[in-house]
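For this depiction, one protein chain was excluded, whereas all remaining protein chains were kept in their positions.
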Amino acid sequence: MSDVKKVVLAYSGGLDTSVIVKWLQETYDCEVVTFTADIGQGEEVEPARAKAEALGVKEIYIEDLREEFARDYVYPMFRANTIYEGEYLLGTSIARPLIAKRLIEIANQTGADAISHGATGKGNDQVRFELGAYALKPGVKVIAPWREWDLNSREKLMAYCQQHDIPVDFTSQKKKSPYSMDANLLHISYEGGNLEDPWTEAEEDMWRWSVSPEAAPDTPTYVELTYENGDIVAIDGEPMRPHEVISKLNQMGGDNGIGRLDIVENRYVGMKSRGCYETPGGTIMLRAHRAIESLTLDREEAHLKDQLMPKYAEVIYNGYWWSPERRALQAAIDETQKNVSGVVRMKLYKGNATVAGRKSDASLFDESIATFEDDAGAYDQKDAEGFIKLNALRLRIAAGKGRQQD
Amino acid sequence: MSDVKKVVLAYSGGLDTSVIVKWLQETYDCEVVTFTADIGQGEEVEPARAKAEALGVKEIYIEDLREEFARDYVYPMFRANTIYEGEYLLGTSIARPLIAKRLIEIANQTGADAISHGATGKGNDQVRFELGAYALKPGVKVIAPWREWDLNSREKLMAYCQQHDIPVDFTSQKKKSPYSMDANLLHISYEGGNLEDPWTEAEEDMWRWSVSPEAAPDTPTYVELTYENGDIVAIDGEPMRPHEVISKLNQMGGDNGIGRLDIVENRYVGMKSRGCYETPGGTIMLRAHRAIESLTLDREEAHLKDQLMPKYAEVIYNGYWWSPERRALQAAIDETQKNVSGVVRMKLYKGNATVAGRKSDASLFDESIATFEDDAGAYDQKDAEGFIKLNALRLRIAAGKGRQQD
Amino acid sequence: MSDVKKVVLAYSGGLDTSVIVKWLQETYDCEVVTFTADIGQGEEVEPARAKAEALGVKEIYIEDLREEFARDYVYPMFRANTIYEGEYLLGTSIARPLIAKRLIEIANQTGADAISHGATGKGNDQVRFELGAYALKPGVKVIAPWREWDLNSREKLMAYCQQHDIPVDFTSQKKKSPYSMDANLLHISYEGGNLEDPWTEAEEDMWRWSVSPEAAPDTPTYVELTYENGDIVAIDGEPMRPHEVISKLNQMGGDNGIGRLDIVENRYVGMKSRGCYETPGGTIMLRAHRAIESLTLDREEAHLKDQLMPKYAEVIYNGYWWSPERRALQAAIDETQKNVSGVVRMKLYKGNATVAGRKSDASLFDESIATFEDDAGAYDQKDAEGFIKLNALRLRIAAGKGRQQD
Partner (left out) sequence: MSDVKKVVLAYSGGLDTSVIVKWLQETYDCEVVTFTADIGQGEEVEPARAKAEALGVKEIYIEDLREEFARDYVYPMFRANTIYEGEYLLGTSIARPLIAKRLIEIANQTGADAISHGATGKGNDQVRFELGAYALKPGVKVIAPWREWDLNSREKLMAYCQQHDIPVDFTSQKKKSPYSMDANLLHISYEGGNLEDPWTEAEEDMWRWSVSPEAAPDTPTYVELTYENGDIVAIDGEPMRPHEVISKLNQMGGDNGIGRLDIVENRYVGMKSRGCYETPGGTIMLRAHRAIESLTLDREEAHLKDQLMPKYAEVIYNGYWWSPERRALQAAIDETQKNVSGVVRMKLYKGNATVAGRKSDASLFDESIATFEDDAGAYDQKDAEGFIKLNALRLRIAAGKGRQQD
């Protein structure tokens, strides 16, 4: 194992990854570079510096990646109306390719030959980190401590801390929760604890980003989202950058009890797991994006997108962001967004994010054609007969030859 | 046109189809058979008898098709988690094949050579009625008065009534609404009126089946749905037939402000239209079905279903229920439902239908494997390394050969 | 009907479209502009000028579109390995969008308000011409004489010629055949005559572009095709433009009895029809393109392409080249072709076009990994265990819970 010289670690500043710093130094006798990113998780990242220094780390990277995350990952994904298994907005999945990319870039900059992360051996995140890393630097060595060491219980971790003088206050607030949590600009997730019984409802005090629908205001909030080429560029007429949009919608959604989700999902590693998610802004964005598309997309491109979406969601969920199939799908999706511009008015009320109106200069909705009143000539009702007759022809021939009909 | 001897008309008892009775008798000099079905639209059907008699109709069919509709059409469709264009639960679409089937069966029974309906020449329903009719009786003559006559305004219709002594109280309550409406057990739809501007929010007094979320009770309602083979068979432990299930859930959903939808959709005939829908029970059913599947479906069959669903929805929306492609898709869907059994607990609250719990004897969720605690041996974390390495291999080879990586 | 002032006609110079010129002039009392294109059909187009002039046409367009056809239509289509219904290389379908586009462009140039074509009312070509025309100029008037007039037999057409002094030698050679034929650079098609019985084999003297496999040379011909970004740019090392490539391969394929096809296909208008096709060059190109992709495409992008292809083929077959869904699909397909470069060596022999070798600087084939000999280290066989174990996990869990296993 002594062939690793320097390793870049995705370092949160919390207890687990602090233990990993020490364990890497000891086990591999190598230098550790820490990388801590603000991707909107809502915790200060700067304190990670002192902690890393205390652990003897010399190269410390601390970065604000919120805008890059929102612009280059979250936004492209929302253009596809992406949902995994009919429910999940992929909040965790979409953050991993960016982390993987930065780990590799820092490895290249610092001359490191390995990367490491704190994901466990049972989850999807190890897969996402590592597929990304291998795709971007095929010869990189990946160290996944949770798959290697024997510190796989809280007790053993604490004992290791004591032995190695790792201050216990490295334990982040988060870790005092009975749940395994992960947060970024798009969402916060909860697993474990009493969620492990899918029959049990999540406890109210688990949720951190949103009030309950019951506790939300008794009057609705309306908000107008301006789209350009499939992306939100302004809220209530005020231009905003992507990460500001998401932050703002998180706050508005959270205030109105929007975006809680409680599901059992199928992990790529083969098991089912139960997770709870809060995605206030994303929940609003999904609905609103569909609404602006409903005006501006052609029917067949819309249906094509709907048929491609489950595959696209699977690709991202499974960790293949940095893959040719994702790029090919993205090319098709982005091609459809050229006219997805306009304004959507959303009503937020006690858990509901509903569409209250949509308008667009690029609208394909034509009142004069759809109306039930007399024709302006654009549509001749008599054409419908031929349309139906020819569409029915294959069915009529089959029936005429005595085929099963019902 | 004199070659039509007898025509079976889908007769609602309302003004429009009453005019059609008269118009058919006059224009085609033929006998008219009326067919009026209770498919859960919430209006009495028996009064249609006297109206038809008053119009000189001799063969009058009035039938309660609620159970057949729920069991053979709505239930199979919900097994697929069917949604059209990401939003619409296909409430209107799914009722048409049953009406088409009964029209043809009655035509065969009464020796009629034609069928007729009151759908306009701009909508989807003409397509659905007629594709069904042609598929089931390829030589049938279809008469679509709205595409033939020149009575295409309310004024002309009223004038026709006066000329032909059709009592004005044939106008159903519904028709006094500014909206074009259609209802059945699964939903009620609204089009036209001031909905024609997609920027305008629907008025509160338009909605008929549900209270607004604002007006719904301040305390949630919990309900347990028991599934067998993908279908709900009991509510709160009480066994119910399919149409009773839907009725009950409509009432519970409507009471809690659940199931309102306001969308712009793409019609099969080529235009966009704006519609509002209330589907209280269906909205609960969709969420609950996904929840029971989340426990009981294998990942890959679940993903396959998700990839097939948009096509299946399109097939139904476009009116191809009676088609070989629908049967093939249904065969695949039904094959997956053998183990979709168990109980889902739903929380209904002010517009929200959320999953509060799910359990199943056929559950594939395994707490001992998914847990973050020590392994029981079923899952060896070290396997993840090989899993990732081989899944990454193609990406590594490509990167190693200098392919684009990001 | 007098509202048409000027119409652009797709004019072949043959009898049928000559009759159409006259019929349009008479029936619509309008000016006729003729458009005759060389798209590689193998007949002189220049003679159409004198014929048109003789019919009183003043604006005559005669163009060589072979290169545009090959480069902008055939080549993009072959990037997708496009086949309709498992067999048909879409030779007729792919020529129509170009004709439609030029018809509309000429209409715009000449101030014409209508276009016309000689396709019958039962075929796909009317749909392809007209969908293209409407997509490119939504207000255009389309005149389809075969759907309007009563000249629908050879006898009536001949009588019309006599009455209107249309010289009988306008009948092209082609029309003396018992088959309905259509040719362009990519293929020649045959329908009708004794092909109407699908049990009857086509007669040897029907085929025009290829010798029979029996009559082909007894020694194979080898040819090397050089690809860049998915397109053939050289044959046997000699750079060629797209239309030269196709011509050359047609000749080589035809000489070796390659490219005959005899199928029953499903028309978009709802019926089955039996057609025979000769596509010598295209048959070679399809095989060769798959071969160069087999070296240079990533597995998952290759599989994605295979899953999209039937839809893409359907879009083209049905006439939706000028549609947003075709553009979205094309964007995905083209995205995958960036590294599809290299050389394929084909063996042509008595009807067989087989791959004899393929090489590429962008090859992802790695002898050292695929070999059965000792490992160079890039691939650790032990990884396979973890790969299999985790891929099997969902199946094991299901089996462990007593699910159906076979």
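Chains: A, B and C, in written order; residue numbering restarts at 1 for each.
Here is the rule we use: contacts are C-beta pairs under 8 Å (C-beta built on N, C-alpha and C of every residue); 3 or more make two chains touch, one makes a residue touch a chain.
Just so it is clear, the structure is predicted and the values come from calculations on it, not from any experiment.
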item: Selected residue (touches chain absent from view) among C:24, C:252 or C:397; value: C:397
item: Residue touching the undisplayed chain, where the options are C:41, C:126 or C:226; value: C:126
item: Per the touch definition above, residue among B:334, B:367 or B:380 touching the missing chain; value: B:334
item: Contact footprint on chain C, counting only the chain that is left out; value: 81, 85-87, 101, 120-122, 126-127, 130-131, 134-139, 142, 144, 146-147, 152-153, 180, 191-192, 196-201, 213-214, 218, 220, 260, 262-267, 269-274, 290-291, 294-295, 299, 302-303, 306-307, 310-311, 314, 322-324, 327, 345, 347, 349-352, 354-359, 363-367, 369-375, 379, 381-382, 384-385, 387-389, 391-392, 395-400, 403-406
item: Interface with the unshown chain - residue positions in chain A; value: 298-300, 338-339, 362-364, 366, 369, 379-380, 382-387, 389-391, 393-395, 397-398, 401, 403-404
item: Residues of chain B in contact with the chain not shown; value: 266, 269-271, 297-298, 300-301, 303-305, 311, 320, 323-325, 327-329, 331-336, 390-394, 397
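Criterion: only the chains that are shown with their structure count from here on.
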item: CA centroid of chain A to CA centroid of chain C, Å; value: 42
item: Averaged-CA centre spacing for the pair chain B and chain A, given as whole angstrom; value: 31
item: Chain A residues counted as touching two or more neighbouring chains; value: 266, 269-271, 303, 311, 323-324, 327, 391-392, 397
